[in-house]
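For this depiction, one protein chain was excluded, whereas all remaining protein chains were kept in their positions.
By letter and in written order, the chains are A, B, C, D, E, F, G, H, I, J, K, L and M; residue numbering begins at 1 in each of them.
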């Protein structure tokens, strides 16, 4: 059972690392974009609707990289292909 | 029982690492956004309501990456799929 | 008893690491937000109430990531699910 | 089965590392580009359509490096050539 | 007695690490807030009382993350739940 | 089979590392170039076509370093010369 | 005697690490606060008394985090609870 | 065959490291040069041809360091002198 | 004698580390405070006495963290409580 | 043959490291020089020939450090004195 | 004699580390103070004597942290208390 | 022959490290000097000859540190005193 | 002879590390002081003698920390107290 346990451990660790490290860049980038959107609105209130739209498109684009990380972490935790493959293999070797 | 203990240990460590490292980026990003919102309000008090709304949407977006991390840490601590799988397996091997 | 001791050790270390590392980002982010709130009040004293409200909402939002870390550390120290599971298991194996 | 397990482990770890580390640069770069697009729109609202087009082309270009990373991570998880090669080999050695 | 000694060692190390690393962020954040409060008072002496109040609330908020760390270090040194649990266990095993 | 497995592992890890680390520089560089292109267009709308052309040439040039990394990662995964050489060798030693 | 020696070693190392690392943040933070107090006094000499009072309160607040570290180091060196517990235990085991 | 495998492994790892690390500097440097070319064109549209020529010469010069890295990586993968030497040696020792 | 030697070694290393690392922050902080004091005197020569007084109080406050480190290093070298305790213990075990 | 293989491995790794790490500084330095040349031409178009000459001399000087690295990497790969010496020695020991 | 040699080695290493690492902060801090003193004199030549006095007091204060490090290094090399204690002990064990 | 091989390996690694790490500082320093020379010429074209002379003297001075590194690397590769000494020694031991 | 060799090795390594690491801070600090002296002379040529005197005193003060490092390195290489003590000891043990 050691192989299964090792894959479980590395999946747990990688899932946590992926989602936490992957939060660093997007959070900083979104903070920067939002900060400059707020300055821009204060400077040109008439263009607020235009600025908001540009901001939300940009935030969505930046957020996408964080979502890639979250997706990979979820795959590792709940749909791990290697875990399933080994589970099947060990089931067969027992069943056989 | 060693496998269970190892998974428990790596889950504990990863949960703490995830939530603490994942707090770095969002906190800095939110600080930046809030800082520039405050400057913007001071510069253009008439647009305060518009600025507040944009700030809160941005904060929510940035906070989401911290919440991903918190969710993963909670899953690791209280709904760990690998832990449950191994518990079942060891229960079967005892029951069998 | 080694398994219990190892989980105790890793929980202690992770609790400390989580709460100390998790204090870095929020403290810097709050410092930045507070610094720019003070500048904003000095620049536009008439909007002080509006600025204070925005500041406190932002501080609460940023503080929340530090509180996630504190909560996880407290869970690890006082309501550690893996510790409890292993304690029960060892109690059963003794009782059995 | 140790070889398969080792490849599974390294693939899991690399997939997570690739997608999380690869999110750092694009997120920061997109944040910078978006920030300066917002400033530019505030400064020259008449050129908004021109600026938006330039921004979206740039964001797509920057996002491409994040997508390279996501693609590599997906290949490692779901279409890993080395995993398949070893699976076939072990199937043959069993079948043989 | 090795288990007890190991837990003692890791608690000592973690307590020191927690309180020293946890001092980094708050000290820098408070320094920034105080610096900008002093500039703000010099710029707008009439708002000094308002600025002082905002400063002290902010300092208290930032200090709170340092206090979390100090509390955890104190818990680890003087009310360590794992230490107590193991002491009781070893007392029972001797008493039994 | 250990040699093959080791080469597979190091190829997997290197492919991920190459493409993720190689995304850092180009993404930041492109972000900078795009940011300053947007500022330039806002400042001199009449030169927009000239600026766009210069921007796209520069982006292509910067992107080329990311593409080198992607190419190397693909070679490592799907056309690895050392893997092929060892496969042939082991085929011969079996065939012989 | 090895356990006692190990605890002594880890206490010595942690005490030094705590007090030296814990000096980094407060010293930088106090330097920043003092620097901006001096600029503020030069800019508005009439508010010197007000500025001095704010500076000293801030310095005391920042210094507190350094004092936490010093206190923990002193506890580790001169009132180490784990050291005392193990000394008593070994005295009992000898006495018994 | 272990020697060959080790050289293969170190060549694979070095090729990836070289091309990815070597992309960092040129990408940042080219981004900076391009950014300032765009600003320069916006500031002095009449000198655009002169500026473009200077930019392309500079980009080529900077790109050359990235190309050195790519060349070395290709040599390591497809024309590795040490690999060839050892292949010949082992062929002789077999042939002999 | 190994225990004594190990404690001696760790004390030597920690003393050096403490005093050298503990010099980093205060030196930078004092440099910053002094730099801004000199600028302030140049800007407002009439407030020189007031500025000098504030500078010296600040320098003393910052220096205190360096002195904490020096004190701990001296304690470790010349009044190390663990060293004395072990010396007594070994004297007793020889005397007994 | 282990000695030869080890030297081959360390030469491969060092060649890649040298050329990739050695590309970092020159690329950044050249980017800075080129950036400021472009600004200078935009600011003073009449001195363009003089500025270009100074730029190209500077680029050549900076490029020289990258060329040192490339030369050393080529020597390590294709004219490695230690490899040749050991090859001769082993040839003699075989011939003897 | 191994214990003595180990203490000698750790003392040598610590002495070098202490004095070299301890030179980093003061040198940077003094450079900053001196730089701003020179600017201040250029800006207000009439206050040169006052500025020089403040500069020298500040330099002495900053230098003190470098001197702490030098003193500790000298103590470790020429008046190492642990070395002397072990020399005496070994002399006694030989004499006895 | 292991000693010779080890010295060869460490010489190869050190030569590459020396020349690549030693290229970092000079390249950045020369880039800064050249950048500011170009700005200076653009600002004061009449002093171009004087500025060029100062620039070339400075570049030569900075380049000297890179040349020290290149010289040491060449000595290590082609005139390594320790390699020669050991070669002679082994020749004597064979000859003797 | 192993003890002597180990002390020789650690002394060699520490001497090099001390003098090279100890050159970092002073070189940067002196560069900053000199840079600002040159600006100051350009801004106020009449105070050149006063500025030069202040610069040279500052450079001497900063250089002193580099000289501490050089002195310690020389002591380690040519007047190493531990080396001498062990040489004497080994001479006595041979003589005795």
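Heads up, the rule we're going with is that contacts are C-beta pairs under 8 Å (C-beta built on N, C-alpha and C of every residue); 3 or more make two chains touch, one makes a residue touch a chain.
Predicted, not measured: the structure shown is a model, and the values here were computed from it.
In the full complex, subunit L touches the omitted chain through residues 3, 6-7, 10-11, 13-15, 17-19, 21-22, 24-26, 28-33, 35-37, 39-41, 43-44, 46-47, 50-51, 54-55, 57-59, 61-62, 64-66, 68-69, 72-73, 75-76, 80-83, 85-86, 89. What subunit M contributes to its contact with the hidden chain is residues 1-2, 4-5, 8-9, 11-13, 15-17, 19-32, 34-39, 41-43, 45, 48, 52, 55-56, 59, 63, 66, 69-70, 73, 77-78, 83.
As a convention for this text, only the chains that are shown with their structure count from here on.
Apart from subunit F, the touch network of the chains falls into the groups A, B, C, D, E, G, I, K, M | H, J, L. Where subunit K touches subunit M, under half of the residue numbers in use are shared by the two copies, so each contributes mostly different positions.
Rounded to a whole number, the gap between the C-alpha centres of subunit H and subunit I is 48 angstrom. Centre to centre, using the average C-alpha position, subunit D and subunit E are separated by 38 Å. The centroid of the Cα atoms in subunit D and the matching centroid in subunit G are 44 Å apart. Across the assembly, subunit D contributes 11, 13, 15, 17, 19, 21-22, 24-26, 28-32, 35-37, 39, 41, 43, 55, 59, 66, 69, 73 as residues in contact with two or more other chains.
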